[in-house]
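Starting off with a structure, shown below.
Every protein chain of the complex appears in place save one, which is left out.
Showing chain A:
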Amino acid sequence: MIDVIISQIIFIASLLCFTVGGIGALLLRKNDAIANIWSNFFAILASLFGLSFAALAVMSGGDTSFSIGAFSLPFFSLSFHIDQLSAFFIFIISLISLFCSVYAIGYVKHFYKKYDIGVLGFFYNMFILGMLLVASSSNWLFFLVAWEIMSIASYFLVIYDRHDQNNVRAGFLYLIMTHVGTAFIILAALLLYKFTGSFDFASIQSASLLIPAPIKNIIFIFAIIGFGTKSGIIPFHIWLPDAHPAAPSHVSALMSGVMIKTGIYMMIRIFLYMIWPVPVWWGLALLVLGSVSSLLGVLYALTEHDIKRLLAYHSIENIGIILLGLGSALTFLSLGMPSLALLGFTAALFHTLNHAIFKSLLFLGAGSVISQTHTRNMEEYGGLIKYMPYTALFFLIGSMAISALPPFNGFFSEWLTFQSLFAGITLLSFYEKWIFILASGSLAFTGGLALACFVKAFGATFLARPRSSHVSHAKESSLSLRIGMASLALLCLLLGIGSGVMTVVLEGVGKNMAVFKNAASVVSLSGQHIVVGKNFASVSLPLLALFFMVTGGLVIYITKFIINKHQKVENNITWDCGTDLTERMEITATGFSRSIILIFRGILRPSIQHDIQYHDAQSRYLPKSRTVILKVHDVYRYYFYQPLHLAVNAVSSRVKNIQSGNTNAYILYIFIALIITLLSVLWK
């Protein structure tokens, strides 16, 4: 039975189901409900296939290689290679798409009659199919095709809600950025081909010694730009906070939770597999990038009051945290400390999984709020916990997980990342030590700021009194939405409690890779405890959770039923200082983070603009209306992208001069080109 599941048949069945779901939805587009059910039913089926295949492949540790069809084309083949690393990413993709598809059955309903559901189903299935192909292909050209399927499908999903001009603009920015990224990826692939003579991943790996060191560095930089754009690493992130919120929420969940991880997957694939060994500075560069991304990501998140943009910025932050783990792994490996590298690598993988789970949970929660209130502006929420108690509970669990509060899963992967950074501080010297201190410092502050940000997000959305009439019409979301969120919330808790087992499994994934073959494990399980090093650090989340529950139970029991049993509890209004307490006196999302923004004004560059209109323009005694515009300037857009944009425009207008419109001139160009070609041939 297990053999059958691990064999490629199940995986191909999963791919087929996505194809059938997509094309079927397109054919059934006449009827919204049928198209919706068809596409999501097949997506669920496909995810279940993918999940069972990937789970068993991760556990059993077998490699699967196969090709579909035989092509007479040179270089190109539909060849798959699924080792444990691929299987792990297939597992994440299938897991999240399973719950997102369950959620979508109910969520898509509010698009009925407005947009074409069949098209949504088609691109949704194609998008997941593309991601699965990205994680499993083993040939650069096939990979690029899969990468494009994923990017284009997600582009169409971003502009799905096309009546909003902002979404179309966001989609256009996404399309440009992702293709700039792809251009760099193609360049990296061509460089690899030039020196190894193959597009096949395994052949490149066996011929990787032929690549000279400077070219390797160039490939590294290209890969960072190319895959970093997809992952949203700062400063290549500018599309992400625009594009992720624009898509329908279950797609945002997939984009933020899963799609950006394909960039991480390919970085691991290239750096740790294809062109290993690598110089030390690569790892250090990743650590610096990770520190910057995590700290700035959370700071920008604090400035947001659009709930989905806030979550999108947190994706940037968490990609930064994953890079911290990956960067420390690379550094330790190139310094010849494979055991510690394995620790960092495990942390990165675990955080990849955890972030996928809690981020998609948060996006689904946000989607369920948005589908009821029809706005993404947190200032217009408030008090939703009374109208949507389940959504509030699930969002709270997601918030606690992403803020790394024990015993949820986010805590443990951050704990592991911290351990690998601490090890770097203890063992390394000189500037490497400095970079590890910088990295753990930024991780420490990121943790604190993320906590503040989610107090703000949860508080402004669900607590206090409603700040607009949208809220009072809100009702708890339907069953399929709640099932989708509840399963993810449960996973947050289970992966936190079962973090010991997960660590061992993920270490296995690492050890399956050639670079970690001889790495002794630094993490060990003793009883309930997970121990790093020789008693350097240990933690036991089950025991902690148990102790917490027992103590909490006792505290509640004693205060409620033993001391002063007959206490009278009266409900009354909040202390209002003798005035009418209106909802405008509550703290808002902007007000909440105002002090943090002011403290970090050197980085965030907030600006404030007052506009007052008067009834009496001359004497200015009686103001008619006041507006205050608070803005946070995007430093990258201002100092990096705008100059770049101007430079490209300037060069283009220069180049335009050769376009005279005169036919004779064009013939002259052709003639000159011919002569140069001839000369260059003769030269050889």
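To be clear about the criterion, a residue touches a chain if its C-beta (ideal position, glycine included) is under 8 Å from a C-beta of that chain, and two chains touch if they have at least 3 such contacts; residues count from 1.
Rule of thumb we're sticking to: contacts and distances are computed from a predicted model.
Looking at the choices "Formate hydrogenlyase", "Carbon-monoxide dehydrogenase medium subunit", "ABC transporter domain-containing protein" or "Alpha-1,4-digalacturonate transport system permease protein", the name in the UniProt record of the chain not drawn here is "Formate hydrogenlyase". Note that of A:Asp164, A:Asp576 or A:Asp616, the residue touching the chain absent from this view is A:Asp576.
Set against the missing chain, the residues A:Phe75, A:Tyr112, A:Phe547 or A:Tyr639 yield one that touches it, A:Phe547.
Set against the missing chain, the residues A:Val119, A:Ile437 or A:Val635 yield one that touches it, A:Ile437.
Interface residues of chain A facing the missing partner chain: 382-383, 385-386, 392, 396, 400, 403-406, 411, 415, 418-419, 422, 425-426, 433-434, 437, 440-441, 444-445, 447-449, 451-452, 454-456, 458-460, 462-465, 528-529, 535-540, 543-544, 547-548, 551-552, 555-556, 559, 563-564, 567-576, 581, 583, 585-587, 591-596, 598-599.
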